[in-house]
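Heads up, one of the protein chains got dropped from this complex, but the rest are sitting where they should.
After this line comes chain A, so read on.
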Amino acid sequence: MMSTTASHGRVMMLPSPSRALQNQQPLIGSDMFRLKQTEPRGSRLVVAATAKYKGTKMREEKLSEMIVEKVKEATEVCEADVRSEGCKVAWDEVEEVSQARADLRIKLKLLNQDPLESFCQENPETDECRIYED
């Protein structure tokens, strides 16, 4: 059972550690097949993590916009002189915001919760912590 991830290609879908593993007995190949077959296909629950708070949604949008702007800027600056300092700094900025955008996406996915969760527990009245509704 395979699924794709955003960054590094195929990811192995595996059943959770069996009783056998927990007893720390050596396992043989056929045991593994039995383990795998007891897990019905499609049983793994994948929760799509999306932004819960307005602040996170705003950050997502802002970063995506910045990528558009900065790619445009870098393309222009480098057209003039591809070896200039301005050119390499412009593309470095593109890299920085692209990574920040990806980090936010991954945080949402790996944490399976909004990164602002603990901040918003303490400060529920701020604008950032309004619940985002589509």
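By definition in this document, a contact is a pair of C-beta atoms (placed from the backbone, for glycine too) under 8 Å apart; a residue touches a chain by one contact, two chains touch by 3 or more; residues count from 1.
Keep in mind that, in the parts below, contacts and distances are computed from a predicted model.
Per its UniProt entry, the chain excluded from the display bears the name "Phosphoribulokinase", taken from "Phosphatidate cytidylyltransferase", "cysteine desulfurase", "Integrator complex subunit 11" or "Phosphoribulokinase". Within the complete assembly, residues 5-17, 21, 24, 26-29, 31-33, 35-36, 55, 59, 62-64, 67-72, 74-75, 78, 85-103, 106-107, 110-111, 115-116, 118-119, 121-122, 128 of chain A touch the chain that is not shown.
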